[in-house]
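Omission of a single protein chain aside, the complex is shown with its protein chains in their original locations.
When the chains are written out, they are named A, B and C in that same order, and each has its own residue count from 1.
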Amino acid sequence: MGVIRLGRVELRVMDLERSVDYYTRIIGLEETGRSEGRVYLKAWDEYDHHSIILQQADSAGMDHFGFKVERLEDLDELEKKAEYFGVFTNRISYGTRLGEGQAVRLELPTGHFVELYHEIEHLGTPMGTLNPHPFPEPETLRGIAPHRLDHVLLTGDDVETVTRFFIEALDFRQSEKIMTVDGEMMIGSFLFKTNTAHDVAFIKGPDAKLHHAAFFVDNWYDVLKAADILTRNEVPIEVTPTRHGISRGETVYFFDPSGNRNEAFANGYMTYADFPTITWTEDKIGQGIFYHRRALIESFQKALT
Amino acid sequence: MGVIRLGRVELRVMDLERSVDYYTRIIGLEETGRSEGRVYLKAWDEYDHHSIILQQADSAGMDHFGFKVERLEDLDELEKKAEYFGVFTNRISYGTRLGEGQAVRLELPTGHFVELYHEIEHLGTPMGTLNPHPFPEPETLRGIAPHRLDHVLLTGDDVETVTRFFIEALDFRQSEKIMTVDGEMMIGSFLFKTNTAHDVAFIKGPDAKLHHAAFFVDNWYDVLKAADILTRNEVPIEVTPTRHGISRGETVYFFDPSGNRNEAFANGYMTYADFPTITWTEDKIGQGIFYHRRALIESFQKALT
Amino acid sequence: MGVIRLGRVELRVMDLERSVDYYTRIIGLEETGRSEGRVYLKAWDEYDHHSIILQQADSAGMDHFGFKVERLEDLDELEKKAEYFGVFTNRISYGTRLGEGQAVRLELPTGHFVELYHEIEHLGTPMGTLNPHPFPEPETLRGIAPHRLDHVLLTGDDVETVTRFFIEALDFRQSEKIMTVDGEMMIGSFLFKTNTAHDVAFIKGPDAKLHHAAFFVDNWYDVLKAADILTRNEVPIEVTPTRHGISRGETVYFFDPSGNRNEAFANGYMTYADFPTITWTEDKIGQGIFYHRRALIESFQKALT
Partner (left out) sequence: MGVIRLGRVELRVMDLERSVDYYTRIIGLEETGRSEGRVYLKAWDEYDHHSIILQQADSAGMDHFGFKVERLEDLDELEKKAEYFGVFTNRISYGTRLGEGQAVRLELPTGHFVELYHEIEHLGTPMGTLNPHPFPEPETLRGIAPHRLDHVLLTGDDVETVTRFFIEALDFRQSEKIMTVDGEMMIGSFLFKTNTAHDVAFIKGPDAKLHHAAFFVDNWYDVLKAADILTRNEVPIEVTPTRHGISRGETVYFFDPSGNRNEAFANGYMTYADFPTITWTEDKIGQGIFYHRRALIESFQKALT
């Protein structure tokens, strides 16, 4: 019941065609539709009509992100829980997003917009569901070819309240948190609803900003392949392949043509309902984020869209 | 709510000390306790007191397997649902299993015993939960060193009814099924409650038998390392490293000293509540199970405990 | 001075176009020329005009294999050493092979033909030699996409004499040998001139037969990718991914459309001039060849072309 996954992210991009080229040829998503200044994309291992929507805009950033919910009636229930928490909600009409039904839109305490939706066209994968091969024809894959959208990391001023909202209204749990050294303030929060290390995360910073959207790749060699492809295509890499302390995942960070940060992310531990929240103290955050470098880098804190 | 994971498997072994040596030194589990002819073991990445119980017995096999549930009241609710389905249940007293509270025991339509439990001592991992390293000290790891127990595959006569039981009483979903070519009979069923490819699976065969218990390793290199360690220790390998069509996972199969089949399993796709069940027809089962060999092997069907 | 590498193998194939399709689309070689019923192919990481020649023939097998030598005058010197050893030689005229100069052809004590050549057209790689990327454009790679031809394994009756020929006439060394348990007879011999585990090897069997030709892939994930591609293309896999005891390499074996055995081979230890010959006794040959299975398989001994 409730949220089943981070289903989609709508990104604002400043040159739509150049961005479509980037997200299809270099990231390797498939274009599945266009409508009203928006291009819809999905990864090869995703079944639904889209997981990324590119929106032509004057500035980069994230318009909103969306969670797919299990049942249609979850929309009503979660809407009520959100309102009870004190969050403003409204309804997005059937068909506003290509291939989708109605959605509940709400504004997080950090100023980000979230949509909850249930109905979305099911396109399936190239492998089909009858005696399928495990992968598509290699020739049909392009670029990094991630399996799926994995998570978003956002910035906001009140990390504690947004964490409480996810736990109380959307039934998420917290896998990791970053605390100031005096233990007084939560400055990072990693939240999960699936069994992954996080589906959405927040770090203290300006409200309503996107830090990065992450795509899932299978393993450490695929992180290397991603980095190799990025260099060949002259895509700016911000953080070369490394491991996260937080989540234990393997990673490379880079930027789309509008400056939205992307991540190719592999592995990461599994979480369950009884996962004990891991605590990082701010003085160790360098090692928590970049396990090998053991220090933050300036752009990683400052480049937000 | 409800089942959060396959929490433990109690295996019958014929030479307890030799089995403890195998499961600690070659598999690489940690012994966490002993009581009444049983030895309790956990993997390094598991938090609870145990995930494997070895029971001294006259014949190999699986005594029962257990699901950890999220809340204490889930025991009552799932007990009622199981009884409503027509399954016999009874209660296992507090403390019958070392470090555990009360459990609900039920007998599946395939003759296997399942226990549902909530209370279990939390031992934690060697990394701790404060600014943790992603892994334990390398020197403390032994053998294959899987992250955790992953799934069990069992045999039984009535695959359809046991599938229905998991879906209706325990809120599982079916990721894949194997059907006779005429489409009349379900002869394989893969069921998930987490986001993995399966938490428990059944194939048609004699009731109450164990096909294998699987441990999760991180990647294809760790499958190779597992196979290398097995050869060095002269452990019989039944199926050398390969890929599954079903689940897409990477695998190696081998036997414990009593003849219970083990698997080291990596990757496999993610499932969600809206995952469409994949169908295999019996004529393609060879490719489904051993993607590279594309044929079954006799022992794989016959060696059951 | 002398032999610098296994430069090429000419394979007899029974359906030339089907074989070209296999070697270009599934193995992923590039066609570089055609002449007189022959098709010339190279791997992307090779500089010379060809490393595989496919010859339309009535039966499968190996026409000959060739070593590239460092200097033109090595042809004369090695020809003399071969004749001194007692081996029959003759000259292949300039231009008999597309893009090549003259060659010295000789018949091994096992009945196989070897050609020594120096002059061959240099085609280069797609990366070029000025500020090159490490790899070609991913879109230009097809199939398994090995880096290069690696080695051949041949059968013959007199393994000892052919070993002596390689050591005495061609300045090879022996990395490993398989001896009967009584130590009386050499039944396997692995020979190197480069720093690899072997460039050519012989096992006891019928004279003048090919056991397999091996292509080099980078790592264990590429062995998996090779096996996945083979299954998708319904190419018969004889031995699914595993490790060799001999050479320590990672491997998968399969057959071309004519029944010539191919191998995708990764890693393997490095050898040097002072490498001590490793000895295997016949009773351990199963583990030596298939480290995980620890037993031979019948086809591996019998399927020769």
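Here, a contact is a pair of C-beta atoms (placed from the backbone, for glycine too) under 8 Å apart; a residue touches a chain by one contact, two chains touch by 3 or more.
None of these values were measured; they are calculated from a predicted model.
Engineer: One chain is left out of this view; which of A:Met1, A:Met14, A:Ala208 or A:Leu224 touches it in the full complex?
Structural biologist: A:Leu224
Engineer: Even though one chain is hidden, which residues of chain C still touch it in the full complex?
Structural biologist: 1, 4-5, 45, 47-48, 68, 70, 122, 124, 129-135, 147-148, 194-196, 218-220, 243-245, 248, 267, 269-270, 272-281, 284, 287-288, 291
Engineer: In the complete complex, which positions of chain B touch the hidden chain?
Structural biologist: On the chain B side, contact with the omitted chain comes from 133-135, 137-139, 142-143, 219, 221, 228-229, 231-232.
Engineer: Going by the touch rule given at the top, which residues of chain A touch the chain that is not shown?
Structural biologist: Residues of chain A in contact with the hidden chain: 220-221, 224, 227-228, 230-231, 237, 240-243, 250, 252, 287, 290-294.
Keep in mind that, in the parts below, only the chains that are shown with their structure count from here on.
Engineer: Between chain B and chain C, what distance separates the C-alpha centroids? Give it in angstrom.
Structural biologist: 43
Engineer: Mind checking the centre-to-centre distance between chain A and chain C? Centres are C-alpha means, answer in whole Å.
Structural biologist: From the centre of chain A to the centre of chain C is 48 Å.
Engineer: Quick one: which residues in chain B touch 2 or more of the other chains?
Structural biologist: Correct list: 220, 243, 287, 291.
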